[in-house]
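Yeah, one chain of the complex is gone here, protein chain that is, but the others are all in their spots.
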Amino acid sequence: MTRFSRSRVAIAAAAALPLVLVAACSGSDGGTGGDGGGDGDVTELHVLDYYNNDPNKTVWQGVLDACATEVGVELNRESVPGGDLIAKVLQMSSSRTLPDVLMLDNPDVQQIAESGALAPLSQFGLDPGGIAEGVLSASTYEDELYALQPVTNTIALFYNTQTLAAAGIEPPTTWEELETAAAALTEGDQYGLALSAINTYEGTWQFLPFMWSNGGDEADIATPEVAGALQLWKDLLDAGSMSQSVVTWSQADVADQFSSGNAAMMVNGPWNFGTLAENAELEYGIVPIPAPAAGDTVVSPFGGEAWAVPQTGDDARMAVAAEFVQCLVGEDAVVEAAVGTNTVPTDPSLSDTVVEQVPNLASFAEQVPDLRARTGELGPEWPTQATAIYEAVQNALVGGMSPEDALAQAQNG
Amino acid sequence: MSAAVPIARRAAGDAAGRASKITTPRRPGHTILGVIIIAVMLFPLYWMLNVSLQPAGNASATPWLPLDLSFDGYRTALAEQGGNLVTSLIVSLGAVVFSLLIAAPAAYALAHFRFGKWVVVFLFAVLTTQMVPGIVVANALYSAYSDLGLLNTYAGLILADSAAGIPFSIILMRAFMMSIPASIVEAAYVDGAGPVRAFVSVVLPISRNALITSALFTFLFAWGDFLFALTLTTSESMRPITLGLYSYIGGFVSDWSPIMATAVLSSLPAIALLVLAQRYVAAGVTGGAVKS
Partner (left out) sequence: MTSTEIRPGSGGLAPPAPARPARHRSVGRSRLVQIAFLIPATAYLVLFFGYPVVKNITMGFQEYTTRTFYTGEAPWVGFANYVTAVTDPVFDRALLNTGLFTVGSIVGQFTIGLLIALFFHRRFHLSGVLRSLLLLPWLVPMIAASAVWRWILDTDHGVLNRTLDLLPFLDGRPAWLTSTTLALVAVIIVNIWLGIPFNATILYGGLQEIPEELYEAGSLDGATGARAFWHITWPLLRPVVTVVLVLGVVYTLKVLDVILGLTNGGPANATQTISTFSYHMSFREFDFGVGAALGNILVLISLVFAVVYLRLNRRSIDE
């Protein structure tokens, strides 16, 4: 009898072990606090963004708090790492746990809108105000506006003031000047130019101003205009004016190269001001990206994030969330965010106020009316073509293909 | 699986050897070569330490020595990542305990009970689990966890982080346990022990090396996990160190010196554990060397 019962106990214990452990562990921790408020009074909004490091994190906390006070709610803010926001949003939408207010990188807005997870803002009567046309087009899907973007950024040409002065070179304004200047500034361990031709969307993003300004178009990249822009990059690389490592550098790496004096000029954006400021010896200036020829218009893509109201199914909360998003594109919020995070207002009429406080932003602010949306033409199809572009760039730069062949292969799959 | 080669083991000598510790031979040539091997292997880690002590904006062209010392990275790391280190330790140790509890009995059963061809089937199933990409598991777990309320819990992370450790430990411990002579277990039965007691008081002590090796790797698997941390936690209060590190990498900006500082700091408690564990493995070596 004793043997029998002992065996029984052994079986039961062995089988139940995992369950017991689970119960014990989850008991000690407490569950996830649900914020399941009812339809009546909305006292709290769940906000999701990817501003997870400073200065963005803190500056946006201030902006969000101010709007929360204005709308009269508490905030439950969650910030996830940048590269993983979309995965998170997808998981949330499948488990029906979408936040009340969602920040999205602007080229992702249409993708998420297409899935049906976002509410059209017209149903709340939101007013886009003076936001530039190009910016609004990125937030629009099938004629409905799904998000509002308060601030934006783009890229320009940074140059090391001392290096250029010592060499007696003026900052270039055309492609020809760029090639000459970059060649002249290349000596010893120092390259004339650094940019990011990495095989991610960052590489595509850096190529766009060259491609667009030369009359290229993302719908069909197997054209002489796009090939011309790619030829410029290839010539710069073949001439030794930029390192072959450009194909592995992210924009953060490019800034690092520029800061440590390995490159006299770089293509980069204002989000690097903070990093560059840490190097006290560095003096730099910023000019727009050189145009194909004198007098041509430079067309750059715009970056930055837009704020949307997901379909949570709770109308009262969604209405309050919309009110909150409207506040985020108000003048106070925009100026505070722009100055704090080195971005420019999407509403050009607010630019002067910001540039007064951060003069370095001038070259970026003046581009705002001409900025073009990456998703303006292709919408949710953009990611496929963005991949084709960076693949063609890499094939031409280090894969031994001519720009024409590389682009034709990428375009035709 | 491969057939086990009968290895007449020194189970008895194991116990005896621990008592009579023999001195390690000096062999200075070996020590020098050993130091060189480790130095080469650990060079990237030295480089990490080097970068962590450099001022910002110097990552790509780091000098050989951190002459221009800067502790900014450590200041940031200590202030922001302390709690995350504790979380990582709890989760990793939890995963070790949980994995061994699940895997050890299974490994023993597969090595010593007569399950015929089911052993092969089971082992192959275990092996197959190792072929599944982590992302596949993480994606499926997320929805299940959110229904069960396991997101943001230690239990949830411990269970998920055992996903690498359990199959690995089963395969590894079984390979080692095959070499335990059946006669030893048999002796326990003669003394009136049941299978559970024989397992706990005879098999487990003999398998100490296999247990420690499995524990070490399970700890390392869990410690290095990033994917489950990312998908199964959402709050800052429940964040392993790997994810904490990631928060220093923004959209387009990376601040490397706190990243490297955190990586260095996060190695310290784990190094202590490794050295501690190796002591036990070393004791086993000494025991094995002395044969009766």
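So that you can tell them apart, the chains are marked A and B in the order they are listed, and the count of residues begins at 1 in each.
Here, a contact is a pair of C-beta atoms (placed from the backbone, for glycine too) under 8 Å apart; a residue touches a chain by one contact, two chains touch by 3 or more.
What you see is a predicted model, and the numbers here were worked out from it, not measured in a lab.
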Residue of A:G285, A:G330 or A:P383 touching the missing chain in the full complex: A:P383
Full-complex contact with the absent chain, from B:L53, B:A95 or B:V126: B:V126
Contact set of subunit A toward the excluded chain (per top definition): 3-4, 7, 10-11, 14-15, 17-18, 86-87, 90-91, 93-94, 111-112, 114-117, 189, 191, 198-201, 243-245, 247-248, 262, 311, 383-384, 387, 391, 394-395, 397-400, 409, 413
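By our rule, only the chains that are shown with their structure count from here on.
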Interchain centroid distance [CA atoms averaged], subunit A/subunit B, Å: 37
Complex contact set, residues of subunit A against subunit B: 3, 6-7, 10, 14, 17-18, 21-22, 24-26, 28-29, 31-32, 50, 52-53, 56, 78, 80-82, 84, 87-88, 91, 94-95, 97, 105, 189, 202, 250-253, 255-257, 259-260, 262, 269, 271-272, 274-276, 278-279, 282
For the subunit B and subunit A complex, residues of the former touching the latter: 55-61, 94, 98, 101-102, 105, 139, 142-143, 146-147, 149-156, 158-159, 194-196, 230-231, 234-235, 243, 246-255
